[in-house]
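Data first, discussion second: the structure below is written as C-alpha coordinates.
Missing here: one protein chain of the complex. Every other protein chain is in place.
We just call them A and B in the order they show up, numbering each chain from 1.
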Amino acid sequence: MIEERLRELGLALPAATAPVANYVPYVKHGAMLHISGQVSIDAHGQPITGRLGDELSVEEGAAAARRCALALVAQLGAADPGFARLERWMKLNVFVASAPGFTMQPQVANGASDLLVALFGDRGRHARSAVGVAMLPLGVAVEIDALVALR
Amino acid sequence: MIEERLRELGLALPAATAPVANYVPYVKHGAMLHISGQVSIDAHGQPITGRLGDELSVEEGAAAARRCALALVAQLGAADPGFARLERWMKLNVFVASAPGFTMQPQVANGASDLLVALFGDRGRHARSAVGVAMLPLGVAVEIDALVALR
Partner (left out) sequence: MIEERLRELGLALPAATAPVANYVPYVKHGAMLHISGQVSIDAHGQPITGRLGDELSVEEGAAAARRCALALVAQLGAADPGFARLERWMKLNVFVASAPGFTMQPQVANGASDLLVALFGDRGRHARSAVGVAMLPLGVAVEIDALVALR
(Lines give C-alpha, C1' and ligand atoms only; values in the text may rest on other atoms or scores of the structure.)
Protein backbone atom coordinates (compact mmCIF):
# COMPACT_ATOMS: atom_id res chain seq x y z
CA MET A 1 0.00 0.00 0.00
CA ILE A 2 1.39 3.33 -1.11
CA GLU A 3 -0.37 5.17 1.70
CA GLU A 4 1.39 2.94 4.23
CA ARG A 5 4.79 3.42 2.60
CA LEU A 6 4.22 7.17 2.73
CA ARG A 7 3.51 6.96 6.44
CA GLU A 8 6.61 4.80 7.02
CA LEU A 9 8.64 7.46 5.23
CA GLY A 10 7.02 10.16 7.36
CA LEU A 11 5.47 11.76 4.32
CA ALA A 12 2.02 13.14 3.62
CA LEU A 13 0.71 13.76 0.14
CA PRO A 14 0.07 17.41 -0.63
CA ALA A 15 -3.33 18.32 -2.06
CA ALA A 16 -3.52 17.65 -5.79
CA THR A 17 -4.13 21.24 -6.77
CA ALA A 18 -5.65 22.36 -10.05
CA PRO A 19 -3.91 25.16 -11.95
CA VAL A 20 -5.77 28.46 -12.10
CA ALA A 21 -5.48 28.61 -15.87
CA ASN A 22 -6.70 26.99 -19.07
CA TYR A 23 -4.73 23.83 -18.56
CA VAL A 24 -5.27 20.83 -16.34
CA PRO A 25 -3.12 18.98 -13.81
CA TYR A 26 -3.23 15.79 -15.84
CA VAL A 27 -4.67 14.29 -18.99
CA LYS A 28 -5.60 10.62 -19.10
CA HIS A 29 -5.98 9.06 -22.53
CA GLY A 30 -6.25 5.34 -22.90
CA ALA A 31 -3.50 3.87 -20.77
CA MET A 32 -1.38 7.01 -20.74
CA LEU A 33 -1.43 9.70 -18.06
CA HIS A 34 0.43 12.95 -18.69
CA ILE A 35 0.96 14.97 -15.50
CA SER A 36 1.66 18.70 -15.77
CA GLY A 37 4.91 20.14 -14.44
CA GLN A 38 4.87 20.24 -10.63
CA VAL A 39 6.98 22.92 -8.99
CA SER A 40 8.79 22.54 -5.67
CA ILE A 41 6.42 23.55 -2.85
CA ASP A 42 7.21 22.70 0.76
CA ALA A 43 4.93 20.97 3.29
CA HIS A 44 3.55 24.36 4.36
CA GLY A 45 2.56 25.31 0.83
CA GLN A 46 5.48 27.71 0.34
CA PRO A 47 7.53 27.60 -2.87
CA ILE A 48 11.09 26.29 -2.44
CA THR A 49 12.92 28.96 -4.39
CA GLY A 50 16.48 29.69 -5.50
CA ARG A 51 19.04 28.46 -7.97
CA LEU A 52 21.29 25.48 -7.54
CA GLY A 53 24.92 26.44 -7.58
CA ASP A 54 24.55 29.69 -5.70
CA GLU A 55 21.53 29.85 -3.40
CA LEU A 56 20.85 26.14 -2.77
CA SER A 57 23.03 23.13 -2.03
CA VAL A 58 22.69 19.83 -3.88
CA GLU A 59 21.00 18.37 -0.80
CA GLU A 60 18.47 21.20 -0.70
CA GLY A 61 17.89 20.74 -4.43
CA ALA A 62 17.32 17.00 -4.00
CA ALA A 63 14.82 17.73 -1.21
CA ALA A 64 13.03 20.16 -3.56
CA ALA A 65 12.94 17.49 -6.29
CA ARG A 66 11.48 15.06 -3.75
CA ARG A 67 8.68 17.56 -3.07
CA CYS A 68 7.96 17.75 -6.82
CA ALA A 69 7.78 13.94 -6.92
CA LEU A 70 5.38 13.95 -3.98
CA ALA A 71 3.16 16.40 -5.88
CA LEU A 72 3.30 14.11 -8.94
CA VAL A 73 2.24 11.19 -6.73
CA ALA A 74 -0.64 13.28 -5.40
CA GLN A 75 -1.78 14.00 -8.97
CA LEU A 76 -1.52 10.31 -9.85
CA GLY A 77 -3.61 9.51 -6.76
CA ALA A 78 -6.25 12.00 -7.94
CA ALA A 79 -6.28 10.50 -11.44
CA ASP A 80 -6.12 6.89 -10.24
CA PRO A 81 -7.65 6.52 -6.76
CA GLY A 82 -5.74 4.06 -4.60
CA PHE A 83 -3.09 3.77 -7.33
CA ALA A 84 -5.06 0.72 -8.45
CA ARG A 85 -4.36 1.01 -12.16
CA LEU A 86 -0.69 2.05 -11.98
CA GLU A 87 1.42 0.04 -14.39
CA ARG A 88 4.66 2.00 -14.54
CA TRP A 89 6.19 5.43 -14.10
CA MET A 90 7.48 5.89 -17.65
CA LYS A 91 9.35 9.18 -17.91
CA LEU A 92 10.29 12.19 -15.79
CA ASN A 93 11.42 15.50 -17.23
CA VAL A 94 13.39 17.30 -14.52
CA PHE A 95 14.14 21.01 -14.83
CA VAL A 96 16.62 22.41 -12.30
CA ALA A 97 17.13 26.18 -11.90
CA SER A 98 20.90 26.35 -12.29
CA ALA A 99 23.53 29.03 -11.83
CA PRO A 100 26.38 29.11 -14.35
CA GLY A 101 28.79 26.29 -13.56
CA PHE A 102 26.32 24.05 -11.74
CA THR A 103 26.45 20.59 -13.33
CA MET A 104 24.93 18.25 -10.73
CA GLN A 105 21.38 18.18 -12.11
CA PRO A 106 21.32 14.34 -11.90
CA GLN A 107 22.09 14.39 -8.17
CA VAL A 108 19.25 16.87 -7.68
CA ALA A 109 16.88 14.79 -9.80
CA ASN A 110 17.73 11.71 -7.72
CA GLY A 111 15.64 13.23 -4.94
CA ALA A 112 12.59 12.56 -7.12
CA SER A 113 13.72 9.24 -8.60
CA ASP A 114 14.62 7.78 -5.20
CA LEU A 115 11.22 8.66 -3.76
CA LEU A 116 9.33 7.01 -6.62
CA VAL A 117 11.33 3.79 -6.24
CA ALA A 118 10.95 3.89 -2.44
CA LEU A 119 7.18 4.17 -2.87
CA PHE A 120 6.50 2.03 -5.93
CA GLY A 121 9.46 -0.35 -6.25
CA ASP A 122 10.15 -1.50 -9.80
CA ARG A 123 7.00 0.25 -11.03
CA GLY A 124 8.70 3.47 -9.96
CA ARG A 125 11.76 2.97 -12.19
CA HIS A 126 11.50 5.45 -15.04
CA ALA A 127 13.37 6.97 -17.95
CA ARG A 128 14.53 10.50 -17.19
CA SER A 129 16.00 13.70 -18.52
CA ALA A 130 17.54 16.26 -16.19
CA VAL A 131 18.60 19.68 -17.44
CA GLY A 132 19.61 23.00 -15.93
CA VAL A 133 17.36 25.91 -16.84
CA ALA A 134 17.55 29.65 -16.39
CA MET A 135 14.44 30.33 -14.32
CA LEU A 136 11.30 28.52 -13.22
CA PRO A 137 7.78 29.66 -12.28
CA LEU A 138 7.60 31.47 -8.90
CA GLY A 139 11.39 31.29 -8.80
CA VAL A 140 11.27 27.65 -7.66
CA ALA A 141 14.34 25.43 -7.65
CA VAL A 142 12.86 22.43 -9.45
CA GLU A 143 9.97 21.56 -11.78
CA ILE A 144 9.17 18.00 -12.88
CA ASP A 145 6.53 16.56 -15.19
CA ALA A 146 5.74 12.89 -15.75
CA LEU A 147 4.29 10.30 -18.04
CA VAL A 148 2.68 7.31 -16.32
CA ALA A 149 1.32 4.11 -17.85
CA LEU A 150 -1.92 2.77 -16.40
CA ARG A 151 -3.49 -0.62 -16.77
CA MET B 1 -15.94 24.70 -36.90
CA ILE B 2 -12.41 25.68 -35.98
CA GLU B 3 -12.02 27.80 -39.12
CA GLU B 4 -15.07 29.82 -38.08
CA ARG B 5 -13.79 30.26 -34.52
CA LEU B 6 -10.49 31.49 -35.95
CA ARG B 7 -12.34 34.08 -38.04
CA GLU B 8 -14.41 35.18 -35.04
CA LEU B 9 -11.16 35.69 -33.14
CA GLY B 10 -9.71 37.63 -36.05
CA LEU B 11 -7.01 35.04 -36.57
CA ALA B 12 -5.61 33.37 -39.65
CA LEU B 13 -3.59 30.18 -39.55
CA PRO B 14 0.01 30.61 -40.64
CA ALA B 15 1.31 28.22 -43.29
CA ALA B 16 2.32 24.87 -41.78
CA THR B 17 5.95 25.11 -42.78
CA ALA B 18 8.31 22.18 -43.03
CA PRO B 19 11.73 22.50 -41.41
CA VAL B 20 14.70 22.71 -43.78
CA ALA B 21 16.49 19.88 -41.98
CA ASN B 22 16.36 16.14 -41.38
CA TYR B 23 13.38 16.31 -39.11
CA VAL B 24 9.69 16.74 -39.77
CA PRO B 25 7.02 19.12 -38.47
CA TYR B 26 5.01 16.24 -36.99
CA VAL B 27 4.97 12.49 -36.64
CA LYS B 28 1.69 10.62 -36.55
CA HIS B 29 1.75 7.12 -35.12
CA GLY B 30 -1.45 5.33 -34.35
CA ALA B 31 -3.59 7.78 -32.44
CA MET B 32 -0.69 9.95 -31.32
CA LEU B 33 0.56 13.07 -33.08
CA HIS B 34 3.84 14.63 -31.94
CA ILE B 35 4.29 18.18 -33.24
CA SER B 36 7.80 19.67 -33.39
CA GLY B 37 8.64 22.77 -31.40
CA GLN B 38 7.08 25.86 -33.00
CA VAL B 39 8.87 29.14 -32.42
CA SER B 40 7.16 32.52 -32.08
CA ILE B 41 6.74 34.03 -35.56
CA ASP B 42 4.45 37.01 -36.14
CA ALA B 43 1.70 37.33 -38.76
CA HIS B 44 4.23 38.79 -41.21
CA GLY B 45 6.58 35.85 -40.88
CA GLN B 46 9.07 37.69 -38.66
CA PRO B 47 10.44 36.04 -35.52
CA ILE B 48 9.22 37.57 -32.25
CA THR B 49 12.54 37.84 -30.45
CA GLY B 50 13.83 38.87 -27.04
CA ARG B 51 13.89 37.63 -23.48
CA LEU B 52 11.12 37.94 -20.98
CA GLY B 53 12.14 39.95 -17.98
CA ASP B 54 14.23 42.47 -19.83
CA GLU B 55 13.25 42.97 -23.47
CA LEU B 56 9.62 41.80 -23.46
CA SER B 57 6.68 42.32 -21.13
CA VAL B 58 4.49 39.45 -19.91
CA GLU B 59 1.77 40.61 -22.32
CA GLU B 60 4.19 40.53 -25.25
CA GLY B 61 5.36 37.10 -24.14
CA ALA B 62 1.78 35.81 -23.94
CA ALA B 63 1.15 37.16 -27.45
CA ALA B 64 4.28 35.32 -28.64
CA ALA B 65 3.04 32.10 -27.00
CA ARG B 66 -0.30 32.58 -28.74
CA ARG B 67 1.54 32.72 -32.09
CA CYS B 68 3.31 29.44 -31.23
CA ALA B 69 -0.09 27.89 -30.46
CA LEU B 70 -1.45 29.14 -33.78
CA ALA B 71 1.50 27.47 -35.54
CA LEU B 72 0.76 24.24 -33.63
CA VAL B 73 -2.87 24.45 -34.79
CA ALA B 74 -1.67 24.94 -38.36
CA GLN B 75 0.48 21.80 -38.08
CA LEU B 76 -2.45 19.87 -36.63
CA GLY B 77 -4.59 21.07 -39.54
CA ALA B 78 -1.94 19.79 -41.99
CA ALA B 79 -1.78 16.42 -40.22
CA ASP B 80 -5.53 16.13 -39.73
CA PRO B 81 -7.43 18.09 -42.42
CA GLY B 82 -10.52 19.81 -41.04
CA PHE B 83 -9.49 18.74 -37.52
CA ALA B 84 -11.82 15.80 -38.09
CA ARG B 85 -9.93 13.26 -36.04
CA LEU B 86 -8.94 15.49 -33.11
CA GLU B 87 -9.62 13.80 -29.80
CA ARG B 88 -7.66 15.92 -27.33
CA TRP B 89 -4.70 18.24 -26.98
CA MET B 90 -2.70 16.16 -24.49
CA LYS B 91 0.45 18.03 -23.49
CA LEU B 92 2.28 21.28 -24.23
CA ASN B 93 5.94 21.87 -23.41
CA VAL B 94 6.44 25.62 -23.20
CA PHE B 95 9.95 27.09 -23.29
CA VAL B 96 10.22 30.79 -22.45
CA ALA B 97 13.46 32.74 -23.05
CA SER B 98 13.94 34.24 -19.59
CA ALA B 99 16.25 36.83 -18.08
CA PRO B 100 17.53 36.17 -14.56
CA GLY B 101 14.74 36.90 -12.10
CA PHE B 102 11.83 36.37 -14.50
CA THR B 103 9.41 33.90 -12.91
CA MET B 104 6.13 34.41 -14.78
CA GLN B 105 6.52 31.62 -17.34
CA PRO B 106 2.97 30.35 -16.57
CA GLN B 107 1.43 33.73 -17.42
CA VAL B 108 3.34 33.71 -20.71
CA ALA B 109 2.29 30.13 -21.46
CA ASN B 110 -1.35 31.06 -20.83
CA GLY B 111 -1.27 32.88 -24.17
CA ALA B 112 -1.06 29.47 -25.81
CA SER B 113 -3.36 27.59 -23.44
CA ASP B 114 -6.11 30.20 -23.68
CA LEU B 115 -6.08 30.10 -27.49
CA LEU B 116 -6.40 26.31 -27.59
CA VAL B 117 -9.37 26.37 -25.24
CA ALA B 118 -10.95 29.29 -27.14
CA LEU B 119 -10.66 27.28 -30.36
CA PHE B 120 -11.28 23.71 -29.21
CA GLY B 121 -13.18 23.97 -25.92
CA ASP B 122 -12.65 21.01 -23.60
CA ARG B 123 -10.67 19.19 -26.29
CA GLY B 124 -8.17 22.03 -25.98
CA ARG B 125 -7.52 21.48 -22.25
CA HIS B 126 -4.06 19.97 -21.91
CA ALA B 127 -1.37 19.06 -19.42
CA ARG B 128 1.53 21.51 -19.53
CA SER B 129 5.04 22.31 -18.43
CA ALA B 130 6.41 25.84 -18.61
CA VAL B 131 10.08 26.57 -17.98
CA GLY B 132 12.44 29.49 -18.49
CA VAL B 133 15.37 28.76 -20.77
CA ALA B 134 18.56 30.61 -21.65
CA MET B 135 18.14 31.06 -25.41
CA LEU B 136 15.91 29.82 -28.20
CA PRO B 137 16.40 29.34 -31.96
CA LEU B 138 16.55 32.64 -33.92
CA GLY B 139 16.49 34.43 -30.57
CA VAL B 140 12.72 33.94 -30.28
CA ALA B 141 10.84 34.58 -27.06
CA VAL B 142 8.86 31.33 -26.93
CA GLU B 143 8.97 27.79 -28.33
CA ILE B 144 6.21 25.23 -27.77
CA ASP B 145 5.82 21.61 -28.82
CA ALA B 146 2.72 19.46 -28.43
CA LEU B 147 1.31 15.97 -28.17
CA VAL B 148 -2.18 15.51 -29.61
CA ALA B 149 -4.44 12.46 -29.42
CA LEU B 150 -6.41 11.62 -32.57
CA ARG B 151 -9.37 9.35 -33.02
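Going forward, contacts are C-beta pairs under 8 Å (C-beta built on N, C-alpha and C of every residue); 3 or more make two chains touch, one makes a residue touch a chain.
Please read all numbers here as calculations on a predicted model, not as lab measurements.
Novice: Thinking of the whole complex, not just what is shown, which of A:L13, A:A78 or A:A149 touches the missing chain?
Specialist: A:A149
Novice: Touching the missing chain, which residues of subunit B?
Specialist: 19, 21-27, 29-30, 32, 34-37, 93, 95, 133-139, 143, 145
Novice: May I ask you to list the residues on subunit A that touch the chain which is not drawn?
Specialist: The list for subunit A reads 31, 53, 87-88, 90-93, 98-106, 109-110, 113-114, 116-117, 124-134, 147, 149.
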